[in-house]
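Could you have a look at this structure, given as structure tokens, before my questions?
Removed: one protein chain of the complex. Kept in place: all other protein chains.
Moving on, here comes chain A:
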Amino acid sequence: MEKVLLKGNEIIGEAAIRSGCRLFFGYPITPSTEVVEYLSKHFPKHGGTVLQAEDEIGAINMCYGAATTGSRVMTASSGPGISLKQEGLSFSAAAELPMVIVNVNRCGPGLGGLGPAQSDYFQSVKGGGHGDYRLIVLAPSKAQELYDYTMEAFDLADKHRNPVLILTDGFLGQTMEPVVLKDRPKAPEIDRSWTVGGCKGREKRIVASYSLTNEIGEANNLRWEAKYKDIQEKEQRWEEFHTEDAEYLLVSYGTTGRICKSTVLNARKKGIKLGLIRPITLWPFPEKAFVPHKDRVKGIVTVELNTGQMIEDVKLAVECKMPVELYRRQGGMLPTEHEILDYLEDRFNLSAVEEV
């Protein structure tokens, strides 16, 4: 299989092409711009179309329109641009439209800066726009995962008729790493009985989310809720690293999840039984990952690039049975593997234990 060296954002573009996506609607914003640039250069060779919209609102609504035809479609942006897309995402979730959205998270709030952050965790996993809905959220931590998860995102979107968000960050997006361009996985059987495209030989169809009747409104909410529960049951994904005998756990995703692996190895050299749970799906949050650990682990540290957002889901997953602490950096800064270990030792008094 072909192995190439590409920037993180370009890998997402290449994966979209190889996933059979042929429509991209976007608007430039750092640090996500290479996605639209890469596709602008390479999509036409594959018969694809990149349309640079008037704004992020236009781009997401073009995705909405294209998705109603059953076409694979993608958009990519960062922080403020993703905020502008929230109305369209709410409508897309309500109309149950498969599409892939990439958020190359930059630090905020406001205009913020271009450095890596995980400050959009709440926005990504709790709905983000108005109403009560969920996006499936995937969090890659290295180049190969940017490629693999993008491919998987299209299949998950089709399988569940739901928008899928890839939450990456400015560090992953801008880093060049080798990646194996695997073939497209076998696409799921896709139900197209709901799409529009002209009513020749069938009843007319309406794709919309409007309901002025409260009884119908509640029935819709119950249907969506059942779908979200089904996704929660079936699609939780995570990676475990040295958790078998772990007395302490780090929980971290994306770029910091990767850094935490070094922390785990360093801790083990010092005799501290540390493990890592790296959530791959941020929604559904992989609460199943914590089941075998929650009655025996002594303490957890979540490592995040925000004021502590995922920590709430971790506390719920372990039912607050042990101390769950937060180590965080913000504003575009990344932690070193050493400062994470220092924090863990300090919080759980582990240096003293080791010296005994």
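As a working rule, a residue touches a chain if its C-beta (ideal position, glycine included) is under 8 Å from a C-beta of that chain, and two chains touch if they have at least 3 such contacts; residues count from 1.
Quick note on the criterion: contacts and distances are computed from a predicted model.
Participant: Name the absent chain as its UniProt record does, using one of the following: "ABC transporter ATP-binding protein", "Branched-chain amino acid transport system permease protein", "Hydrogenase maturation protease" or "2-oxoglutarate ferredoxin oxidoreductase subunit beta".
Facilitator: For the chain not displayed, UniProt's protein name is "2-oxoglutarate ferredoxin oxidoreductase subunit beta".
Participant: Using the touch definition up top, pick the residue from A:205, A:227 or A:268 that touches the left-out chain.
Facilitator: The one listed residue touching the chain not shown is A:205.
Participant: Which listed residue, A:37, A:87 or A:177, touches the chain dropped from view?
Facilitator: Counting the whole complex, the residue in contact with the absent chain is A:87.
Participant: From the list A:40, A:69 or A:266, which touches the chain that is not on show?
Facilitator: Looking across A:40, A:69 or A:266, the contact with the absent chain belongs to A:69.
Participant: Where does chain A touch the missing chain, residue by residue?
Facilitator: Touching the chain left out of view, chain A contributes residues 23, 25, 49, 51, 53-55, 57-59, 61-69, 71, 73, 87-88, 91, 95, 196-201, 204-210.
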